[in-house]
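Structure incoming, see below.
Left out: one protein chain. Kept in place: all the others.
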Amino acid sequence: MLYFLSDYTEGAHPRILERLAETNLISQPGYGDDCFTASAREKLRAECGAPDAEVYFLTGGTQANLTVISTLLQRWQAVIAADTGHIGVHEAGAIEYSGHKVIALPGRDGKLSAGTVADYCRGFYADETHEHMPFPGMVYISQPTELGTLYTKAELEELHRVCGDFGMKLFIDGARLGYGLMSPACDMTLPELADRCDVFYVGGTKVGALCGEALVFPRGGMPAHFATMVKQQGAMVAKGRLLGVQFDALFTDGLYWEIGRRAIDLAMRLKAGFVEKGYPLFADSPTNQQFVILTEEQLRHLRQHAAFETWAPLPDGRTAVRFVTSWATRPEDIDTLLRLL
Amino acid sequence: MLYFLSDYTEGAHPRILERLAETNLISQPGYGDDCFTASAREKLRAECGAPDAEVYFLTGGTQANLTVISTLLQRWQAVIAADTGHIGVHEAGAIEYSGHKVIALPGRDGKLSAGTVADYCRGFYADETHEHMPFPGMVYISQPTELGTLYTKAELEELHRVCGDFGMKLFIDGARLGYGLMSPACDMTLPELADRCDVFYVGGTKVGALCGEALVFPRGGMPAHFATMVKQQGAMVAKGRLLGVQFDALFTDGLYWEIGRRAIDLAMRLKAGFVEKGYPLFADSPTNQQFVILTEEQLRHLRQHAAFETWAPLPDGRTAVRFVTSWATRPEDIDTLLRLL
Amino acid sequence: MLYFLSDYTEGAHPRILERLAETNLISQPGYGDDCFTASAREKLRAECGAPDAEVYFLTGGTQANLTVISTLLQRWQAVIAADTGHIGVHEAGAIEYSGHKVIALPGRDGKLSAGTVADYCRGFYADETHEHMPFPGMVYISQPTELGTLYTKAELEELHRVCGDFGMKLFIDGARLGYGLMSPACDMTLPELADRCDVFYVGGTKVGALCGEALVFPRGGMPAHFATMVKQQGAMVAKGRLLGVQFDALFTDGLYWEIGRRAIDLAMRLKAGFVEKGYPLFADSPTNQQFVILTEEQLRHLRQHAAFETWAPLPDGRTAVRFVTSWATRPEDIDTLLRLL
Partner (left out) sequence: MLYFLSDYTEGAHPRILERLAETNLISQPGYGDDCFTASAREKLRAECGAPDAEVYFLTGGTQANLTVISTLLQRWQAVIAADTGHIGVHEAGAIEYSGHKVIALPGRDGKLSAGTVADYCRGFYADETHEHMPFPGMVYISQPTELGTLYTKAELEELHRVCGDFGMKLFIDGARLGYGLMSPACDMTLPELADRCDVFYVGGTKVGALCGEALVFPRGGMPAHFATMVKQQGAMVAKGRLLGVQFDALFTDGLYWEIGRRAIDLAMRLKAGFVEKGYPLFADSPTNQQFVILTEEQLRHLRQHAAFETWAPLPDGRTAVRFVTSWATRPEDIDTLLRLL
């Protein structure tokens, strides 16, 4: 079976496992006060070009989203997201469970535009009864988005400016950030991204780690007593070194970027193959998730040989499906898949 | 520096790391639907002698406590714990953050007696205004307790009976269960424990794993849509295999019990040494945590050579401290420490 | 100044004040255990033709919505509402603050159709990943809606059936129920409405009371320990008689219906006047809220003489406004207003 189900279907990049083994017997304090976490934090600051950045490691994406949103928002605030945004759709109501509304605004190709956000905010403050509504306090976006698309530097900049105008924070979910920044279609570097938002995370789980997301507040501003709140929601890791060692390895000798680049190369081959064979794309993704449209027959056929996710049924009976590459994808599997088309 | 700070200051038992490496490239679905998790689940059922048990893996202790308590309690219910109970003291108010009161009742040596619980419940239902108070819906205990002490089989049985009498669940925090059940002072087996409660967990983080706790509902009764609620609080692990592989390894060839026995042996040597040298015990613990009382001078002296936790300042100026052994403790370190006394 | 701002801008219907005065010195227990509350409960059961109904009095609309939704939903469930629904728009995120998502589906004239709900639910359960999404557990509608429109008996019946098909409760916000049921356009009685939902409330605040909404579970099914949960959110009234006396008065000699009929009559005169003078309607409401479209000049002119709410700015520069009648509206004010057009 060819495996394109997602980018979290194998363990960890071998260099991460090696590093876990090498450091295994070194005694270190718990809860993230270990030397590996300190080193990883320092490396992230350097990668982000943000010497004053505050960095905190969490285990997963929903956890990172929940933690950032619920600790940064005031009780009377809500978070704005695209209608396709992960927090509004596939996180089991985690944000609402923490007490905050997700305001879903129409996106385009998974992206939220500065204009859409500004219009909403202007309408909100113009409404005489707005004290009876939750205030927009944050904008949440993903880079790349749920559809694999990318914000440009200019788009990000404009969103950040609009956020500033209306007293909101801009938060970027970077669960697949490595695949985004390594895309040839991406026009920004990590420091440039860090410069254009208030908080973001560098995803580990989907980019080669066993688990782990590195939360970055590029210019500081991590909420006071953040660790207490992390503990409060059961997200504090006793052996914090597990996250520290992994991120330290990911940012040693450019491993994180190497992982991203390799997956993108394979994804581009996959995409080119689909296009060449006349398969319509559901979304034009320049990153490691590829969305194509299959007829019922094609779907049935491919399913016998490959594991991939059905994304959405289409009104005409066809189905949008998703193929994902990662650090673990074997080039020969791409070849085999393309031959099957 | 000799390291007795806690049982989570090193990585994982080498056989766990080996198993992670061996299974690393096998593609498996996420979110706990992998074959390793299925196997670990099966092994736990066998170990517990509970073929109908429902098993779910979470990453840490506070997370396990929070998840069990907040999903099993109704909104109008509270959880009873000993005044020294971990959930009431050192979990940053996580239970209250989830909406539930922790009713602290006086314990003895860290243990809660069935009589104390029954008295509280009788008083509660006799109070005409009890509809204005949160109802006791669960009893939370730890085996071993925060002070390293152990419940006997008879004590557990009685507690479980009282819980049944008042419509409450009995939940056992087994963060250090391996050290408890392997203590020569322990008069119960894992199946006997499983038989005398409604839900408990087998701790991994403190017993050799990188992270992970195995939640067990021995006779079923896991709340409906448990996974959705786990996701909702950001506790679902994308690469669920990380937990599955580890518990599979822990329950292969009795590794879990081997880890427990070894740490207990070392702890008993430590305790005997302290007693022999005339150091008073703060608590008489038969498990891997040892509590002794140090004078200011002794404290200052030992601190130069060993890392351990100060537990509580005593009224007479002395200090209760804690020494912890684990799978990673080196026997020679025990010798060195004892020579320093 | 002519006052059409809302139906809660005066005190209470005089017969309610009289009844409060008459009963004032009778000593009765607190928290709703008084004889007036018992009597009001009985009268509501009779009016609803629902002898087994459970009835509970709360002080306001948002409170009633919040209490019903947060006590009936499980933690993993969300509530469906029309995109114009009060709970999703003008309640400051109260439902989300209680932990539940409001799933906004497109409505038509403020109404949600059974088809829209069924489509959503079918799509939800067809989605392989639906365990990662909050489950639809309830449908919330208002009768009349926020736009003054009414569900027909057939529409309600179909919605109720769809709710049953997907294991959801149907909850009707009846903040203005008296105005809805007394509309000549309404094709259902109170018992017929009670028969076609799982829980609803009979609004008092907007229909002549100082405060108060009567929650009705027509066939029982009030959640266990409801009072404890009401207390828990600070909604229990010490002098529960305040609510009991008022509802007892409202359902003595048909006062509630008399209030409704009178306001409808005045609203119909207002509407006819607007239509006659060529003012376009923003919504065709058969109840006590009337929505018309004003040009900027008309708005400026009318504002000098009358208080009313601006509802929404329209893209063409005109403004939708709302005029509301109530038990307190003076017929001569309608005449004066119509002369001003």
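Per-chain numbering from 1; labels A, B and C assigned in written order.
The rule is short, and it goes like this: a residue touches a chain if its C-beta (ideal position, glycine included) is under 8 Å from a C-beta of that chain, and two chains touch if they have at least 3 such contacts.
Note that this is a predicted model, so its numbers are computed, not measured.
Participant: Which one, B:R75, B:K111, B:H160 or B:R196, makes contact with the chain that was left out?
Facilitator: With B:R75, B:K111, B:H160 or B:R196 as choices, the missing chain is touched by B:R75.
Participant: Considering the whole complex, which of A:R108, A:R122, A:R161 or A:H225 touches the chain not shown?
Facilitator: Of the candidates A:R108, A:R122, A:R161 or A:H225, A:H225 is in touch with the missing chain.
Participant: Pick from C:V102, C:L242 or C:L337: which residue touches the chain that isn't shown?
Facilitator: C:L242
Participant: Which of these touches the unseen chain: B:E128, B:E297 or B:E332?
Facilitator: B:E128
Participant: Name, in rising order, the residues on chain C that touch the hidden chain in the full complex.
Facilitator: Residues 1, 3, 5-6, 8-12, 14, 17, 20-21, 23-30, 59-67, 91-94, 97, 205-206, 210-211, 228-229, 231-239, 241-242, 245, 307, 328 of chain C touch the chain absent from view.
Participant: Hey, which chain A residues sit against the chain that's not shown?
Facilitator: These residues touch the chain not displayed: 70-71, 74-76, 131-135, 224-225, 227-229, 231-232.
Participant: By the contact criterion defined above, which parts of chain B meet the unshown chain? Give residue numbers in ascending order.
Facilitator: These residues touch the chain not displayed: 75-76, 78, 89-93, 96-102, 104, 126, 128-129, 131-134, 310, 313.
Criterion: only the chains that are shown with their structure count from here on.
Participant: Let me spell it out: compute each chain's centre from its C-alpha atoms, then which one is farthest from chain C's centre?
Facilitator: B
Participant: What's the distance between the Cα centroids of chain A and chain B, rounded to whole Å?
Facilitator: A distance of 34 Å separates the two centres.
Participant: What is the distance in Å between the mean C-alpha positions of chain B and chain C?
Facilitator: Going by mean C-alpha positions, chain B sits 50 Å from chain C.
Participant: Provide the list of chain A residues touching at least two other chains, using ranges where the numbers run on.
Facilitator: Expected reply: 91-93, 97.
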